[in-house]
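What follows is a single structure, and I will ask about it in a moment.
In this view, the complex is presented without one of its protein chains, the others remaining in place.
For clarity, chains are labelled A and B in written order, and residue numbers in each chain start from 1.
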Amino acid sequence: MTAKAQDPYRIGRGGGEDTNTGRGEGGPASKRTTVGYGFWIYLLSDIILFSGFFAAYAVLAKQTAGGPSPRELFGQERVALETAALLLSSFTCGLAGVAAERRKLLPAQLWLLATGVLGAAFLGLELAEFAEMIGEGAGPQRSAFLSAFFGLVGLHGLHIGVGLLWLGTMMAQLWVKGFQPQVLRRLMCFNLFWHALDIVWVGIFTMVYLMGSI
Amino acid sequence: MASRAARLLPLLLLLGGCSGASILRPGGPISANNRTILLNSLVIMLAIIIPTMIATLAFAWWFRAGNDKARHRPEFVYSGRIELIVWSIPLLTILFLSGLIWIGSHDLDPARPIASKAPPLEVQVVSLDWKWLFVYPAQGIATLNQPVIPAGVPIRFRLTSASVMNSFFVPRLGSQIYTMNGMATTLHLQADRPGSYYGQSAHYSGDGFSDMNFRLQAVPAADFTRWVAGVKAAGGLLDGPAYAQLARQSQHEPAKHWGAVQPGLFDRVVAQHLPPAPGPEQGRDGQPQISPGTAE
Partner (left out) sequence: MFGKLTWSAIPFSQPIPLIAAGGVALALFAVLGWITAKGHWPYLWKEWITSVDHKRIGVMYVLLGLVMLLRGFVDAIMMRTQQATAIGHAQGYLPPEHYDQIFSAHGTIMIFFGAMPVIIGLMNFVVPLQLGVRDVAFPTLNSTSFWLTASGALLVNMSLVIGEFARTGWLPYAPLSETTYSPGVGVDYYVWAIQISGVGTLMSGINLVTTILKLRAPGMSYLRMPMFCWTALGANMLIVAAFPILTATLGMLALDRYLGFHFFTNEAGGNMMMFVNLIWAWGHPEVYILILPAFGIFSEVISTFSSKPLFGYRSMVAATLFIVVVSFTVWLHHFFTMGAGGDVNAAFGIATSIIAVGTGVKIYNWLFTMYGGRLRFPTPMLWSIAFLMTFIIGGMTGVLLAVPPADFMLHNSMFLVAHFHNVINSGVIFGAFAGITFWFPKAFGFRLDETWGKMAFWLTLAGFLIVFGALYVLGLEGMTRRLQHIDFTEWAPWLYVSVGGIGVMMLGVASQIVQIVVSIRNREALRDETGDPWDGRSLEWATSSPPPVFNFAVLPRVHGEEPYWTIKRTALESQGLGDEPDYEPIEMPRNSATGVATAFFATLIGFAMIWSIWWLAALGFVGAYATFVVFAWRDEEEKAIPAEEVARIDRVRRAARQAWLDANREQPA
């Protein structure tokens, strides 16, 4: 069997030799790699989902329809607190990941709990802000700007909420079953998810709160 | 009479004749230019497409398994020269076409005025559910479903919608453009000769959409002046309340005229000082039916 017959295209890769096949040499990737990779792709799609809402916010930010403008609405203290809680929760989430790598159950659980508490604090602050705004007559029905605001920030809040549910379930599983490989993989994915939400929040913080208060 | 014409029509179309709404039978400069660009692009592409189609059939026929005369070349799978040609043929065609697109898009931009000695006539158009309102601001009159324009004079249409999106389209005069609530678009058209031109909404807008059409009458300038005077004399006032009444859903509205129009009516629609139309009255919460026909 000649190399020529094996590689009909003969385009300069030494046709048929396995030494230079690039990726794919070793066959299918490990489960951990596959899961992590797939989750990354999901996160990319999630970022695109957010970009849709970011785009809508950019288009509608000036459409206040005679209602309150960003400047009148957003207080800095609460947002600073929210941001701090969320960034800190990412840090504790990372520590939980490190503890899990070392198979230390109690520290891992404690860091996860801290992550959850901080996440819940963030969500609580956000909901309080929403309630306050709606109480002042600045609900999403008031203007297109407020629709876009509630849509974007609410979508992020929804992600945090779902993340907390996931976190709780995973902690219970960890408690009952210990460090099974699939639980460890999910923990890795959760870490990615939580960090991605952080990045999205930085975007929201900049575009909505910082630029809105100028 | 009509049925005989209908029977003859396929034949006529095959012979290059076209129906009374054909975009290939231009009635004004815009549609004539649109058509020229359409046909030019068609010819440019046919120049490569017809040989390709012939080659496809020829290759498929000649290289059939049963043909012993055809040379089997299983190793012929790459050729730099062919690749170069294969990429450059479409690329060059498109490059050529791009020039046409660039020039055409600018020359025939609907917002671009038509060069003419005659000063343009402004007609404001509001699409309503499901009828067309035409306001002549300079003349201070308005008509429903019955636009009349002077032939040979450029018309500057400014358009908006009372409710949902529609598209204002008179096929034989050329370009169409969307009408949207809260926004105004501009379109320049001209009818070269007097005549009746079929027009319709070209963007689906709900149950009454199908019959949301009209016949645009292009008349000699003198007739137009006479027509304006006649409408003015007939009286009637189109103001905010009358407009609000008009904005309610209805179809098959007969033609109607107003001898006077509240000044700035069109701009008040665009600025939403006159609120968007209310939509269907049936089928809201608590009504027995989920969503009955909004048509009559």
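Some points to look at:
Note that in this section a residue touches a chain if its C-beta (ideal position, glycine included) is under 8 Å from a C-beta of that chain, and two chains touch if they have at least 3 such contacts.
These figures come from a predicted structure and were not determined experimentally.
Across the entire complex, the residue among B:143, B:200, B:217 or B:262 in touch with the chain not shown is B:200. The hidden chain makes contact, of the residues B:37, B:221 or B:242, with B:37.
Check A:92, A:115 or A:147 against the missing chain and you find that the one touching it is A:147. By the touch rule set out above, chain A reaches the unshown chain at residues 1, 5-9, 11, 13, 15-16, 18, 21-29, 33-35, 37-38, 41-42, 44-46, 48-49, 51-53, 55-56, 59-60, 63-65, 67, 140-148, 150-151, 155, 165, 169-170, 173, 177, 180, 182, 186.
Mapped onto chain B, the footprint of the missing chain covers residues 2, 5-7, 9-10, 13, 18-24, 31, 33-35, 37-38, 41-42, 45-46, 49, 52-53, 55-57, 59-60, 63-65, 70-74, 76-79, 82-83, 85-87, 89-91, 93-94, 97-98, 100-102, 104-112, 163-165, 167, 169, 171-172, 174-178, 180-183, 185-187, 198, 200-211, 213, 272, 275-276, 278-280, 283-285, 288-295.
The rule is short, and it goes like this: only the chains that are shown with their structure count from here on.
Averaging Cα coordinates per chain places chain A and chain B 46 Å apart.
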